[in-house]
Structures are given as structure tokens and as C-alpha cells.
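All protein chains of the complex are present and in place, except for one that has been dropped.
We just call them A, B and C in the order they show up, numbering each chain from 1.
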Amino acid sequence: MEYTILILLLPFLSFLVLGLAGMKMSNRLAGTIGTVVLGIVAVASYYTAFDYFAAGRGADGTFPTLMPYNAVWLPISESLHIDMGILLDPISVMMLVVISTVSLMVHIYSFGYMKGERGFQRYYAFLSLFTMSMLGLVVATNIFQMYLFWELVGVSSYLLIGFYYTKKEAIAASKKAFIVTRFADLGFLVGILFYGYYAGTFTFTPQLQMLASAGAMIPLALGLMFIGGAGKSAMFPLHIWLPDAMEGPTPVSALIHAATMVVAGVYLVARMFPLFIGYAPEVLHWVAYVGAFTAFYAASVACVQSDIKRVLAFSTISQIGFMMVGLGVCTSADPHDGGLGYMAGMFHLFTHAMFKALLFLGAGCIIHAVHSNEMSAMGGLRKYMPVTHITFLIACLAISGIPPFSGFFSKDEILTACFAFSPVMGWVMSFIAAMTAFYMFRLYYGIFWGRENKELHARHVPHEAPLSMTVPLIFLALVTCGAGFIPFGEFISSNGQSYTIHLDSQVAITSVCIAVVAIAVATWMYLRERQPVADQLAKTFKGLHRAAYHRFYIDDIYQFVTHKVIFACVSTPIAWFDRHVVDQFMNFLAWCTNASSEEIRSWQSGNVQQYTRVFLGGVLVLVLVLLLI
Amino acid sequence: MIQMEYYLVVSTIMMFAGIYGFFTRRNLLAILISVELILNSVDINFAVFNRFLFPGQLEGFFFALFAIGVSAAETAVAIAIIINIYRNIRNIQVKNMNELNG
Amino acid sequence: MNILSLFVLVPLLMLLGLWLSKSINQIRGVMVAGSTALLGLAVALVFMYLGERASGNTAEMLFMADYVWYAPLNIHYTIGVDGISVAMLLLSAIIVFTGTFASWRLQPLTKEYFLWFCLLSLGVFGFFICIDLFTMFMFYEVALIPMYLLIGVWGSGRKEYSAMKLTLMLMGASALLLAGILGIYFGSGATTMNILEIAALHNIPFEQQCIWFPLTFIGFGVLGALFPFHTWSPDGHASAPTAVSMLHAGVLMKLGGYGCFRVAMYLMPEAAQELSWIFIILTTISVVYGAFSACVQKDLKYINAYSSVSHCGLVLFAILMMNSTASTGAILQMLSHGLMTALFFALIGMIYGRTHTRDIRELNGLMRIMPFLAVGYVIAGLANLGLPGLSGFIAEMTIFNGAFMNDDVFHRTVTIIACTSIVITAVYILRVVGKILYGTCTNEHHLKLTDATWDERLAVIFLVVAVAGLGLAPFWISDMIHESVLPIVSHLALN
Partner (left out) sequence: MRPELSLIAVILLLFFFDLFAKGKARDYFQPLACVLMAVHVLVNVVPSREAFSLFGSMYQYVPMMSIVKTVMAIGTLVVILQASNWLVGDDTRHKQGEFYVLLLSTLLGMNFMISAGNFLMFFIALELASVPMACLVAFDKYKHHSAEAGAKYILSALFSSGLMLYGISMLYGTTGTLYFDDMAARLSGTPLQVMALVFFFSGLGFKISLVPFHLWTADAYQGAPTTVTGYLSVVSKGAAAFTLMVILMKVFAPMVAEWQTVLFWLIIASITIGNLFAIRQQNMKRFLAFSSISQAGYVMLGVIGGNAMGMTSLVFYLLVYLAANLAAFGIVNVIERNSGKLDMDDYNGLYRTNPKLAFLMTLALFSLAGIPPFAGFFSKFFIFMAAFSEGFHLLVVIALLNTIISLYYYLRVVKAMYINPSDAPIATFRSDGYTRLSLVLCMAGVLLLGIASSVYDGIHLFSFGL
């Protein structure tokens, strides 16, 4: 399967071409290059997937792990070396498909959305760079290659968030995103260092005796790696960068901050899953707890946000929490016995990518139409933009877990896994699922129904988005409708064996009921022009509401830590110390020399008698020195 | 018979008298005279050492003679220079001779 | 004629040519010809070296030549290179080449400027090719002293103060160094000052080593911006003209690390083992400390100077880890830091040349005004914070991996502390980029500024390509360096 190299090379080339020669090109040409290349990449990935799965299972009933390419890139020591290569196994192939699909959709969509933007070529160059790095991340043959592309992903995300580099918020957001994830990556790096030292390799398949001898170091390494994953996947408390990242162009949010990059952490955990299960199950459970808490926290915040992209951002965080929980609740590698969560998490990753991208792209259309992110500027848009309305509704149903949309199946599997793990976890997650349904429909009604901002719409009539934007919506909507029926377990499961998904009827029914109830509540509260209940609630729970609206002040805490603590209490004193102590000490030496030279000036009085006195004195002193010592 | 020590005492006294004079006189000529004291005390030393310790030879005496001659030459030059100073600043006080300092 | 001697001969010829040249164009001609020749030499040397190694020549030093100089004192002019010095020579050649173009339009006293410039590069090249302690030291000082005039005459700001401070501190260091060298020579009882021979004898008494090792290490370390002897660096760099900052941060500071490794550690392994912990602490401090102080600086050059303190601290830190991986990383870091800092200073100089200010509070929105320089700056910044694909990443990763191989708590702790520097680096780099490049330009004087001229573009592009080349294909140079540090490291591991 040597052609897979194209999947990495082509986007890189298009990045170089657009980056170097972009200035000379017309927007259309640049966009076309980027899109065509991505189209080829998408086709290649689909063919790879087909090729790979069609090749069938090996003797042990699992899909073989292929490495078409693997070459030493940077030798570290005799045993350790960083390789560059392509690794194909079920999850990486699945990710290839997801990334190339969403990316292609975003490329097409951006034609319409970014029309006439300054720096159109730069935009497409960065998109290609991002796609390349993301693809490189998923096909990494070793943890270090993963880290390498991980960093590249971070940088391209930084560049894309800061695409509108004249906007203050955009600059701040991009900086925040990069530094927060970088901080998390520190954990990742140290984890890799531990792993490399004790496992004696960077590959994902170390010798077992090495691991056995490593003892508690492997869980430590895995835990540190998870910190890195938590950073990229916006797990609490490292989630703060994601909502701000919405400052970037909306298609970018769809691609990076909904579908692909933010699930890198999930992918990382899935990639290390065998080690987690084998050597650090307790760490895996912590992953579950973190995921659960994040899911709850994000859902509760999402319930009160008024900026639609922020709502979507928090729902993303929440959904990633679901995936983490799915992976975390695994207790063994056997899907029939506690290993179900793995498959569920991956499945949810897949479906979520599709419908969340759909949601964001839809939001993009809406913002494009009303030139604002605030719900206050919307309401009653259903009559202006039907296509967007329908597709958005589908996505909302999917994320709320209403059959037959894809979200239902994947979320159901996760819930099943949770109940298998512990009833508490099960009920908690079901409740969060309900919240999800609630805030998604609050959003839906707020945009398409609810109280309409008449005068604004009168001043400037919202219009349906152009074809280049609606086509991706429709495509993704179709996928969202159909994806649920993919026999996902056939392809991916915790032990690689084939696993047929069967719906656990009582979990399914409960979750659906809960979702329906939540939707009903949302409808009751937000459908109509006047929304007494909502306003009443907001009034009664004023404090809670404000706190939630301000995301429980986590950002302010960070603000405090970075500016007040790091800058004011560390850097400034250090700089002061450097200038006024270390440096002054050197000047002090010079000063001493000068001062002493001034001091002894009088010795040279110009009086010859004093000279000879000193002369004789010197002689006598020397005599004494010699005679006494 | 006077022993050597007496001579040495005398010469030493001369020596330090000369040094004292050198340190305290205000007039260049006086200083010059003190220097002569120093040099002559040395001459006495040589003579005495030669006479009492190494009577067989004349090195000390000759050294003394040469020293006298040389010191005469030195004094001559010194006086010439002092006269030159007098020409320039109309006096030969040491205290006026400290323009060069620091 | 040994190819290495050409590295000394060419600058001499350049000096001669400059002496004779009358017009600005002749001067430029001489400089371009000379620096190009040096670059060509360096590249040729790399290939010859690799060829020699490929043909199975396993001698520690290649292209060795030995001319007796002061027979009564056993002083020879002994030259030879291993992978480390080859890499350093290449680096120096690149910096000299780009530095020539970075100071293309320098005024006034252009001729004198380039004379001192050539003398400086003469010293640098000589230092890297020599393996005789005396000759090494001589070239070392030759490289130091032109700095005074280069900064004092052509510099900016408090140039007299900075130049004097820099010169005195570095010369003070070299005084200690001289004592150390004499100590090594007489302590080892060698019959020449040849490093290889002294290392082979390996009989400097331990208690003497404990005296001479710190002297030598500090002597070189000051040039490597070892805390707390780094304070010459911010002022010096801030006042120096563009190309001088490039050469100084890009090459001269590398003399420090190189010397620490090649002389201090190699010749006095026992003391190195014994005392390394002190210097490990110091270097760890300078790594973090430099990064933190860079965070709050207002002057672009100060920011960069402090980040140099941090990165060069990492070099010494890695050397002290005393295993082949970390040492390889140290050399890689020297290369990468040399290139990217040179790039940084070049760009800062060019921006300063237009805006006449380096205060980040007065600069903003340059991306719109001078896109080329701005993009170059961003690339330099990304290289600085260790973006994969650029040179910084490989160096730091090798260092951290190597440092992590000493599995005791002390080394682990300092390694993790050092790792944090990559986050802080990101903080100050992004701070600067966000402040001066992004946003909208509020200063109307800056609005009509022009972008880079062709000579500036040449210098920048050349350095960017070098940085990216090292970052994308590190394996060959890393191999070359790795097999050259092995003898030294094994010598350290002997006891």
C-alpha cells in the first residue's frame, strides 16, 4: 500500500506551493489547488480503507497492522531512535477517513465562506498544513512521531485561530490555545521520556519483559501522556482554550475544534489502549472520571451561553468527555466483557465528527447570514434559510441521541459500557446526555424559532448560503443519517476481534426517553416568542446562572495565575534580580577598582621626601617580613 | 684600642642622621648634604670592615674611594639641576617641587 | 596544503584585500568573494569528511597536520577536525556569509568594519580547526578582541559601556582559562599541548583537576553565557550592530560550549564527574532563568539575548549530562541556536534599521507593512520554540532524551525543570510576535516603511533554508556528530 505516502505528501506540497507562491495566485486558483489536492487525498484514504478492510482479517481474527513505510529519522541512541513512517491499523484507517472527509467538506465550504477574504491563499495553505499534520499524527508509527505531528497540529491550529491577525481577540485566543496545549504537551513529552527510557523504544509495541521490569513507571508515563491528550482534547481544567478558539474562521472551528484535532487526545488514549489496559487500568479509570466531570461541566456551561459558537464549543468538550468516558470505563480488552467502551468511544468519535462538523458549518451559514454570533441577533431564521434549518435539525437530533440518527447508536454504546462499569457512572452519563439534548434544542429554537430580532432582519434580510456551502451541509447530513447503521464493531473493537453491535434495549429506551423529555422541556421553554420560564429561572438562580455564563470563572483563575503569578511574581523579579543584583555585582567590581585607585592617589603626593619615606618603609617591611617569617 | 663596633655605631648614626635629614629638610641643598652623610657612613663601613675583618686586602678601601668619587659626581649633577630649578622658579624649597603628582 | 589551513588563509587574504581596496564596491567584492569561498570550503570539507569516514577512516581527528611552532615550549600548530568541528565550521561559514550581506549597507568606516569583522572570523575558524591548546587559546582571544571596536564604534545605545563590559568580562574569563590551560599542560606532563596527546596520557592528578576544571569550565562557560556570568550578553547584543550580534550569538557563544566539551570535560574527566553537579545546577538555572527574564523584556534584542542565555545554558547542561546522546544534542543545539539566533538578530537589525526602535511597545502591525521580514520573524520564533521540522526541535529532543538517561533523582529533576523552558519559550516568543507583528499599525511613521531589500532577503532566506534543512533531515549530521562525540564521552565514562 505504498500509495499511502501520497496522503501525507500531497497536502504538504500544496502547503509549500500555496505558502510560497500563494501571493502570486488568484484566490480561485489557490482554493482550487487546495481543494483538488484534498479531494485526491480523500479518495486515497477511502481507497486505503477499502483496500485495508477488504484484505480481510489475519489468522488470529484481527486486522493486521501494516507499515508501508518506516525509516529512522533521528537516531537518539543505540537502541532509541525516532522513526518516520505510516502505520495502518483499524483506528488509524478510520481516522484517515474521518479527517479527509471533514477536511474536504471544509475546503469546499470555505470557497463560499471565505469569499473575498484577505489572505485567502494563506488560509488554504494553513488548511493544507493542518490536514497534513493531522494525517501524519494518526498514521504515526511511534509515539515520538505522534508527538512531532502533535506539535505541528498545535502550530497550524495557532495559525488558523489567529487567521484574522488584526483582531485583538483572535491574537489572544491563538496565543492562549497554543500556550495551554503546549503546557499540556510538556506532560506528554515527559511521559514520552519516561516511556522511551523504560520501554526501551518509542514504538507502540515494546518488549513485554521491559515493561514488566519498569514497574510503576509505565502508569506514570501513561498518566503524563494523558495530560497531553487532555490538553489537546480540552479536558477540564485544560479546556479553556477551546471556547476562545472560536475566534478563528468558522470552517476552521468545524475542522479543527470540532471534528479532528480535539479528538487527538482520544485517539492517543485509544492508541495506547493495550498498555493502559495491560499495565495501568487505574489510570484508565481516572481518564473516565476526568471525562465524566468535563462532560458535565461543559454541558452545564453550554446551557446558558448566548454565543452559538461557544455553545457548540462546550458541547464539543462535553462530547469528547463522552468519548473519554467510553475509553475509560473499559476494564478488559474483551468487548464482550468490559471492553465495549473502546469500540463505543471510537464509534462516537466517528459519528460526532460528522454531525459536529455539520453543526459548525450550519452555524457558519447562520453567522454568514446575520453577521453575528449572538443568539439575540437570530431567532425565526427557519423561513429565511431552509436547507441550513433542516440539516441543523438533523444534527441536533443526532447529538441528542434520537434514533435513527448516528449519534443515538454511538452514545447508546457508551452508556451501555458505563452501566457495565458502574450504575452510578451510567446514570450520570445518561443525565449529561439529557442535558445535551436540552441545550442543543435550546440552541436550535433560539436560532430558528423563538423571539426573532425583527428590526435587524428588516435592516438586512438573512439569505440562504450559496451552493458551495450548502452542498457540504447536505452531504454531512446524509452521512449523519446513515452512519449509525455502519457495523462499526466489525471493523474496530478493543481486541481487534469482530464484534457485532447489539442494542441493549433497556439502556436504549431509557436514553431515548430521557432525550425526548429534555427536548420537550427545551421546546416548552424556548419555542415561543415569549420565554417566561427561562427568564424566570435565570432570575431565580441568578448567581448560578452568572457563574455558568462566566464558565465558572475558570478563565479568570487562569488569567490570575498567568499574569499575576507568572509575570508579576516570577518573571519581573527575576529580570529585576538579573539587572540589579547579578549585573550590578560586575559593575560593583569595576566601581571598587576605580574607588581604590582614587583612594591611593595621595601616595603619589609629588613630594620627593615622601617618596623616599615610602622607599625606606618598603625596605624595612621587606626585611621584617623576611626575618620574622 | 677602639673596637669595630664603635665605628659601626658612628656610621649607623650617620646613616640614620642622613636619612632623617633627607626626610625633614625643606631645602634641596640641605637634603643633598644629608645624602652625603648617608654615602659617607657607607664609606666608613667599608673602611672599617676592611681594616678590622679582612686586613689582608684592600677591596673595601678601594670601594670607599670609588664611592667617594662617584658620589662627588652625583652631587655635582644634583647641584647643577638644583641651580636649574632656581633659575626657573627662583627658589629651591622642596614644597615648590610638587607640580608633578597624582 | 592542508584544506583546514585554508580556513585561516582565506580570512588573511580577505584582510589583505580589504587593506588594498579603495571603493565600497571593491570592499563588497572582497567580502562576498571571501565569504563565499569560506562557505564553499566548509561544504567541501563536510563532504570530504563524510567521504573519509565512509571509506572506513576511524581516526579520532581527520585531515590532521602538525607544524612545530615554538620548539622550546612544545607549542605546535596542530590542526585536525572531527564531526563536531566540521559542523561548527559549517555553521561559522554560514553565519559569516549571511553576516556579510546583513551588513551590506553599513556606514561609516565600512572598510575598518570589515577588517575587524574578518579578524573576528579568522579567530573563529582558527579556534575550530586547532587541537593545540596554545593555538586554540590564541585564536580564541583573536576572536574576542575585535568585538570591542565593532560594538564600540558601530554599535548603538550605550555602546561604550556595553563594549567595555563585554570585553572585560570575556577577557577576564579567558584569564581564568589561561591559568586552566597552563594547569592542564603542566599537570599532564605532556610533551606537547596537543589535546589528543594530553587526553591519551590522562594523568592529571585528581586534586589538580579539581582546581583547573572549574577555571577552564568557567573560562569557556562565560562565553557560553553561564549563569551568573551572562550579564555581558544582553547589553552586548543590544548595543552591537546587526552582523556583529549575528556572529557573536551565532558563532562566538559556541566557542564556549565547544571549549567546555573539547577541553574542560575531555581533558579532566575525573574532576568533571566530581564537580558536574555544581555546574548542572548553574546551567539549569540559566536555562529557566533566561527564559523567565525574557518574558518581561521590552527590547527585542534583550528578549533575544535572554533566550540565548536560556538556549546556550541548555548546551552546557547537555554537555554535563556526559552521555553520547546528550552531547550530540548539545552540538545540534549549538548549530540550531547559532542559525536561528543569527536569523533573529538579522531580522531585528533589519526592523530596527527601518523603525529606529526596538521597543515592543512602540511596534505593532508590522505583518501588513513588511510581510517578508514579519514572516521570517515568525519562522525564527517557531524555530526558537522548537517547532518540529525546524532545527530547534531535534536539538532539544535529543538533549532531553539524553539527559533522561541518567536515572537518578537529581538528573531527572533538573531535566524536567529544564523541559519547562520550552513552555516559557513559547510564552515569550508568542508575546513578541503577537505584540509587534499582529494587530494594526498605530504609528503613522511606520506605515510607509518598505520591505526587505534584495541583500537582506538573501541573508534571511539563506538562514531560513539552513534552519529548515537541519530540522527536516537531521539524521546525517546527527550521525556525523554522534560518532565524533563517542571518543570524548567514552573517555568521560572511563572512570
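What we mean here is this: a contact is a pair of C-beta atoms (placed from the backbone, for glycine too) under 8 Å apart; a residue touches a chain by one contact, two chains touch by 3 or more.
Predicted model only: the values in this text are computed from it and were never measured.
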Among shown chains, those touching the left-out chain: A, B, C
From C:I3, C:L106 or C:M171, residue that would touch the chain that is not displayed: C:M171
Touch criterion as defined above, residue of C:G17, C:G183, C:G402 or C:G471 at the omitted chain: C:G183
Touch residues of subunit C, complete complex, unshown partner: 69-73, 75, 134, 138-139, 141-142, 145, 148-149, 152-153, 159-160, 164, 167-168, 171-172, 175-176, 178-179, 182-183, 186, 211
Missing-chain contacts mapped onto subunit A: 593-594, 596-598, 600-601, 603-604, 606, 608, 610-612, 614-619, 622-623, 625-627, 629
Interface with the unshown chain - residue positions in subunit B: 15, 18, 22, 28, 31-32, 35, 38-39, 41-42, 45-46, 49-50, 53-54, 57, 59-60, 62-63, 66-67, 70-71, 73-75, 77-78, 80-82, 84-85, 87-89, 97, 99-102
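Just so it is clear, only the chains that are shown with their structure count from here on.
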Overall pattern in which the protein chains touch one another (line/ring/star/complete/other): line
Of all other chains, the one whose Cα centre sits farthest from subunit C: B
Whole-Å separation of chain centres (CA-atom averages), subunit A against subunit C: 37
Subunit B-subunit C separation of Cα centroids, rounded to whole Å: 65
Distance from the mean Cα position of subunit B to that of subunit A, given in whole angstrom: 98
Junction residues of subunit A - those touching two or more other chains: none
Subunit B: positions in contact with at least two other chains: none
Touch list for subunit A against partner subunit B, complex: 601, 604-609, 612-613, 616
Subunit A-touching residues of subunit B, taken from the complex the two chains share: 19, 22-24, 31, 94-95, 97-102
Complex contact set, residues of subunit A against subunit C: 72-77, 80, 82, 144, 148-149, 151-152, 155, 158, 162, 165-166, 168, 171-172, 174-175, 178-179, 182-183, 186, 189-190, 193-194, 196-197, 566-567, 570-572, 574-575, 578, 582-583, 585-587, 590
